[in-house]
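Here the complex is missing a single protein chain, while all its other protein chains stay put.
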Amino acid sequence: MVLLINIILNGLLLGGIYAVTAVGLSLQYGVARILNIAHGEYIMVGAFLTWLVHTKFGVNPLLCLAVAGPAMFILGYLVQTFLFRKLKEKTPTPAEFEGSSMLMAFGILFVIQSIAIFLWGTNIEGYSYLAYSIYLGDIRLSVNRLVILIAALAICLLFYLLLTRTRTGKAIRAASQDPDAAALMGININRMLALCFALGAMMAGFAGMLISLVYQLQTNMGMQYTIIAIIVVVLGGLGSIPGSLIGGFLLGILGAIVNSIEPGLHMAAYYLLFMILLLVKPSGIFGR
Amino acid sequence: MRKKSLLLFLIACLALALVFTGCAGNSNNSNNNNNGKALEDKDKLVFGGARSLSGPLAIQDESCFGPVYRMWIDEVNERGGIYVEEYGKKLPIELKLYDDTSDMNTMITLLEKSMVEDKVDFLLAPISTAFLHAAAPICNEHGYLLIGAEGGAKELEPLMAGLPYFFSLLNYATHQVDPFVEMLAEHGIENAAIIFIADQHGIEYSGDLVPRLTMAGIDVVFSRSIPLGTKDMTALLEEAKAKNVQALLCCAYPDENFAVFTQCMEVGYNPDVIIFGPGICLEVFPQIFGVEATHGVMGWGAWNEKSSPAMADLAKRLTEHQGGNRNVDWWGQAIYYAGLEILEQAIEKAGTIDHSVLKDVIATETFDTVIGKVWFENGGVPAECYPGQVGQWQNGIFEVVAPSDKATAAPLIPKPPWPTQ
Partner (left out) sequence: MDNNNKLKKIIGPVILVLILAFMISLPLFAQNYTIILLRTILMYVALTLSWVLFSGFTGYTSLATAVFYGTGLYTAGVLNGVLPLPLLMLCSGLISAVLALIIGTITLRLRGIYFAIFTLSSVELIKHVLNWYEINVLGVRGHYVTRVDYGTVYYILLAIVVLILITTYLIKRSRYGLALSGIKSCEEAAVHTGVNATALKVLLFALSAFFIGMTGTVMATGMLYVDSIIAFNLNYSFFPTLMAIFGGMSSMFGPIIGATVFAYLQEYLITRSPDAYMFIFGLVMIITILYLPDGLVGLYVRIRELLLQKAIPQIRRKISGGKHANTAS
């Protein structure tokens, strides 16, 4: 029983990271219809910025979200206004835009990664932060992962409130549900899309910051997080923020369970469960 | 109608192909490198090859062999080059490397380009065991010397006799496991657990470790594989902790090794002996985690500044060459450097850059290198040539702890506890 609780707790702690990596992508796809293959690169840059600020200036890594978040926000805003918006104007049908935006995201992935390799090399980097556990009876909690879980929940909650309670958030949601009607209501769609893409990138920056607390960094690490994020997003339902959260936790718990039985197959188990779920309920857990 | 036109179409193609062929005549060019022809004058030696400058393998170019060949080439050129008798002068080195993006097909294509089109004089080995497996036969076919770097391809050993142009430089698992198990037995370790990466490297080490541990009377509690890219190993570590496993042997790559290391601290699992595969031997390891946390952690290797004055000088030069960044690999870099020295000495001894002569020189002669006297037996380096097989971080220095005749410090067993937060 204790073992089971430990496993599930561990999965929950891991799931927090998965959730944050996915929320940004979910927003970008849900509103802007961009399957951002370069999402992991934003995570990587966020992680490296955190590492840089922490090791060079000794700032608490959690506070580095004040650096990683805004930096990624600006990057995302620029990418949307100068690249994806122009692309959208040129590709009339949504299906075409989905294909060509993926190609463009791939190009962005290459550019960001090459700049990162130029700046930070290909070596492994990292730092150690709160690497110990506290015990509640027999139940073990890793402190750094607990911090991540709390931070992840807080970030997601704030983000959710931003989307549901503020005027801007409502405009974003209106734009995602019916762009034409929203435009008629006087919402500046292009500004909303840019904002949305920027917010997604900012979430990736936060995710990078959280990842750097527990895992080591490499400039080529982006793709693995992109794939995890895509899986979580689809699992939770494209465009649904609570869905991404639940999807992340689900993936985390599943990973922890398989890991305790046969660690050699836990990656395979991720994909297998995901594929089965996709077959049973293609629109995801929270999909419409 | 359609079939007819298709047939007509194909016939036309073939006919035209024949015409083209006729026009082309016998302009087939031969592809043998530098033998058979009269000696042309040379003013430089070109070193080529395909290395992974991007992609998952790129970390090895930056932290392992990369800094060594770059420094060596600069050093040789400062001396004016390598003296080649048949040209009667010193020839400086020019580097012409390609990025294989960590992709097998690209690596082979570019390696062929280096040999067939660029006709480079020498090749640098590609990264990783799997790539060496593919590169060795191709280079052999073209008559190009290949001195292996990152990658201990033990599986190649039985094929070695058929690959006279390939020389394997790095320690095999067999070299390292024996002194390690001996050391464990000496210190009364009773049980061990193995975590290995689902890769050539993992199989080789776990495959060697299990029988030898059992023979030495050490109980193997579990031996589990983890897939590449695994992030969370806490379940395995908790299991080891619950079963009071005294020695944790993690045969994985830097990513997984570093994760296991931090997660051991997280779980609060402090075995008497903890050893890791590549990555732990890098100077980056204590730089990331601090001297205190890494105290007592073992890794394969090893050499350090205390091994010999020549190696101390090498470490100093490597640091200087990287602009003061002490990016040193305490497992392979001295050995890679020795490999380059062997090539240089072989060229000077043979007085030629004809690879068919050089291969015999390298196979038979003994060379005086930074790690001492080195010679090859059946394409590999015998165990006694290495400066050390097992290392342990002690107060920020990667001490050689086994075999005992090469040790620079006594092994610290049991390992001191993790630092308290």
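A and B are the chain letters, set down in written order, and residue numbers restart from 1 in every chain.
Basically, a residue touches a chain if its C-beta (ideal position, glycine included) is under 8 Å from a C-beta of that chain, and two chains touch if they have at least 3 such contacts.
Keep in mind the model is a prediction, meaning the values are calculated, not measured.
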Of B:63, B:225 or B:246, the one touching the omitted chain in the full complex: B:225
Where the complex has a chain not shown, which of B:46, B:104, B:363 or B:383 is the residue touching it? B:104
Given B:112, B:157, B:305 or B:341, the correct residue touching the omitted chain is B:112
For the chain left out of this view, which of B:121, B:150 or B:199 touches it? B:199
Option from A:64, A:193 or A:231 whose C-beta touches the chain left out: A:231
Tell me which stretches of chain B touch the chain missing from the display. 2, 5-6, 9, 12-21, 24-25, 27-29, 31, 53-54, 97-101, 103-106, 108-110, 112-113, 116-117, 130, 133-134, 137-138, 141, 155, 198-200, 202-203, 207, 225, 227-228
Which positions on chain A touch the chain that was left off? 29, 35, 37, 83, 86-87, 90-91, 95-96, 98-100, 102-104, 106-115, 117-118, 223, 227, 230-231, 234, 238, 264-265, 267-268, 271-272, 274-275, 278-279, 282
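Here is the rule we use: only the chains that are shown with their structure count from here on.
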Chain A residues touching chain B in their complex are 6-7, 10, 14, 113-114, 117, 121-128, 130-133, 140, 142-145, 214-216, 218, 220, 224, 255-256, 259-260, 263-268
Touch list for chain B against partner chain A, complex: 53-56, 58-59, 61-63, 198, 224-227, 229-236, 238-239, 254-255, 258-259, 262, 265-268, 279, 282, 284, 288-290, 293, 327, 418, 421
